[in-house]
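Every protein chain but one is kept in place in this view of the complex.
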Amino acid sequence: MDVPYIYWLDLFGTAVFAISGALAAGRKNLDLFGVIVLGLVTAVGGGTLRDATLGATPVFWVVDPVYIIVASTAALVTVVLARLDRIPHGLLVRADALGLATFTVIGADKALSLGFSPVIALVTGVMTGCFGGMIRDLLCGEIPLVLQKEIYATAALFGAAVYVGAWLSPAPTAVAIWGGLFAALILRLAAIRWHLQLPVFTHEGR
Amino acid sequence: MDVPYIYWLDLFGTAVFAISGALAAGRKNLDLFGVIVLGLVTAVGGGTLRDATLGATPVFWVVDPVYIIVASTAALVTVVLARLDRIPHGLLVRADALGLATFTVIGADKALSLGFSPVIALVTGVMTGCFGGMIRDLLCGEIPLVLQKEIYATAALFGAAVYVGAWLSPAPTAVAIWGGLFAALILRLAAIRWHLQLPVFTHEGR
Partner (left out) sequence: MDVPYIYWLDLFGTAVFAISGALAAGRKNLDLFGVIVLGLVTAVGGGTLRDATLGATPVFWVVDPVYIIVASTAALVTVVLARLDRIPHGLLVRADALGLATFTVIGADKALSLGFSPVIALVTGVMTGCFGGMIRDLLCGEIPLVLQKEIYATAALFGAAVYVGAWLSPAPTAVAIWGGLFAALILRLAAIRWHLQLPVFTHEGR
């Protein structure tokens, strides 16, 4: 995809996701290496699974190691900022929404560009946006937040659907990309602002 | 593999595994999206890992998105049935045995069809049958049941071994498929009926 700014937004999302991984590592008192691993896994986990399932290997960060460098640096900088007590949490949760939206459209776009069906594009869109955070939580011994909290994966699904819909229409690619990105971003920001939640499924027994 | 009925049994197994994922999501109070994700992961996780390790990418559900549609639909229907208190647990555990047996022979068959060795077919057979349930339990923050409970993975290994043995013999493919499938199914049903268990390994210390 050669839509302007998207590559930079992708690197931005990579850094923000790495920061969220590093902060999770800090809550579990991991050592410095654990901070880097959790940052990396959160940042590139979704795209790695996407590429492995699509057969688009070597995966994206093997082809372009800048992602590894950005994510490890962001994780290490997080430790310094946390020591200085300068983590802007409110800003971070909104930056994370932008990362989620970007990763989602990139993931959906990759499937369509490779010639796969719209259903697969929905799956790889959500996967790219959400899977990194799921592994982060698993590695911290917690049930993944994205399966529980305010509309998160749902925002990714919405963004991917808007993107796929626009892509099927005669609209230019850039319109589809930005439409999907803003759809996911706005729904996620609204969910943060008004604590929107999907209904919860509760079931006892086996 | 073009043995009649096997494709339909495969979709049946996909639906049953998705239901077990959705019910696990209900026990952890996940939201509706978490229900779908857990259903999908349980249903297609084993085959996904199999295809990624064999290099048979794009993986099966990317090639045939029907699996995604069946699994998500089954997960959502589960929520409705659970609200109506209509989950037939006794039936479900037996349906799961049929899904396990089907997934196992399909997994073993894929390795042999691609020209890999019988040892690998045993591994991919068990992997296809059991790995989805292992990720389901991991995502729920539990130690995978298949590593602990009544003969489950062992039934898969038995079915895969019967299939591989028959495949090495001059018997037609359909015989190998159905032989392996029934071997796994019967052992699993017997384990459910009489609570058969493998010996447990207990070890203290590091």
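Think of it as A and B in the order they're written, each chain with its own count starting at 1.
Basically, a contact is a pair of C-beta atoms (placed from the backbone, for glycine too) under 8 Å apart; a residue touches a chain by one contact, two chains touch by 3 or more.
Here the structure is a predicted model, which is why all the values come from computation and not from measurement.
Among the residues B:Leu30, B:Val62, B:Ala108 or B:Leu157, only B:Leu157 touches the chain that is left out of the figure.
Contact with the undisplayed chain is limited, among A:Pro4, A:Pro65 or A:Gly115, to A:Pro65.
Residue B:Leu138 is the one among B:Leu138, B:Val175 or B:Leu189 that touches the chain missing from this view. Touching the omitted chain from chain A are residues 22-23, 25-35, 37-38, 40, 48, 51-52, 57-59, 61-62, 65, 68-69, 79, 82, 87, 89, 93, 138-141. Take chain B: the residues that touch the chain left off the picture are 52-55, 57, 111, 116-117, 119-120, 123, 130, 134, 138, 141-144, 146-149, 153-154, 157, 197-206.
Assume only the chains that are shown with their structure count from here on.
Here the C-alpha atoms of chain A line up with those of chain B after a rotation of 120°, rounded in steps of 5. Per-chain CA centroids place chain A at a distance of 29 Å from chain B.
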